[in-house]
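In this view, the complex is presented without one of its protein chains, the others remaining in place.
Here is subunit A:
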């Protein structure tokens, strides 16, 4: 009774601040991370002494792998099991993000360094006609990409936009539900199947082996329509119902309400969605390889003859290397850089449109 559990007077240390007691100090994780990378560097330094080249990537990877168990261990000793688990998961989750950044950074560096070798004037003002070996350019492919993607946009923007208007303003019942479901399913069509479809369509009507630019456009339109529908639908649903009701109350017909009130309100979002849809299909390779084929010469006519495009140009330059192979690879990387720049520019335009032309609801 009298012997209550009193803390041992000898071992009890006065606690300076009870709020931070039993916790790792704030800079501790960084110190542990630095030490872990130091150990990794030491391991690879020993290997470097043995004659290998010093491997920076390996050192950092080993360091990161060492950090995860050591932060758990230190936290376990100081803070207990539950906090140790928390620290471990934090390290793993952050590691997942860093892991995903590695391919992005590596890809950017590679494309820029290899791509700049042939990123010159000749690349943009000549085609591959009669070119073997060095020289030549991708003008025919750039023109082809613009024509094919433009035609795909001309096909899919009206259909996509009107479908989304149907779904938001008119659609009731079974047809609307069916269309929503099928648009979702259409989003998942593999691009190569769209290419096969366009090829089969044109070869049934125009004879087997027909490859034209317009077939490529049809294939891209199949991929682009669902994206346009989804994004426009989302934007149209954001338009407040009060605006529509105010128009109806003034006696404005439904179609004029849509054209004069609903569409102008949502036009910024719709433009953004369409630009992103174009950016998505402009990099498609497989459907164009199958439906539009490839050629070395200029072709301005969508309805006659094969037509090159930038992604297919990248692929053919890589796949059919001639002599010297470096010339072909350099052209492939330069075309890849051009393609990425176009896609990034489209993405940037879309974001800027969304930011600056969005309707201002606030007062």
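FYI, contacts are C-beta pairs under 8 Å (C-beta built on N, C-alpha and C of every residue); 3 or more make two chains touch, one makes a residue touch a chain; residues count from 1.
Here is the rule we go by: contacts and distances are computed from a predicted model.
A.B. asks: Per UniProt, what's the omitted chain called: "Cupin domain-containing protein", "Phosphate transport system permease protein", "Fe-S cluster assembly protein SufD" or "Peptide ABC transporter ATP-binding protein"?
C.D. replies: The missing chain's protein name, per its UniProt entry, is "Phosphate transport system permease protein".
A.B. asks: With the full complex in mind, choose from A:298, A:340 or A:354 the residue touching the hidden chain.
C.D. replies: Going through A:298, A:340 or A:354 one by one, A:340 is the residue touching the chain not shown.
A.B. asks: Which is it among A:117, A:192, A:243 or A:354 that touches the chain not included here?
C.D. replies: In the full complex, the listed residue that touches the missing chain is A:192.
A.B. asks: May I ask which residue of A:229, A:247, A:302 or A:327 touches the chain that does not appear here?
C.D. replies: With A:229, A:247, A:302 or A:327 as choices, the missing chain is touched by A:229.
A.B. asks: Please pick, from A:29, A:136, A:273 or A:311, the residue that touches the omitted chain in the full complex.
C.D. replies: Touching the chain that is not displayed is residue A:311.
A.B. asks: Considering the whole complex, which of A:45, A:95, A:135 or A:305 touches the chain not shown?
C.D. replies: Only one listed residue reaches the unshown chain, and that is A:95.
A.B. asks: What does the interface between subunit A and the hidden chain look like in terms of residue numbers?
C.D. replies: Counting over the whole complex, subunit A touches the hidden chain at residues 57, 82-83, 85-86, 88-90, 92-97, 99-101, 103-104, 106-107, 110-111, 114, 158-163, 165-167, 169-171, 175-176, 178-179, 181-194, 196-197, 199-201, 203-204, 208-209, 222, 225-226, 229, 253-256, 258-259, 279, 282-286, 289-290, 293-294, 311, 314-315, 318-319, 332-333, 336, 339-340, 343-344, 347.
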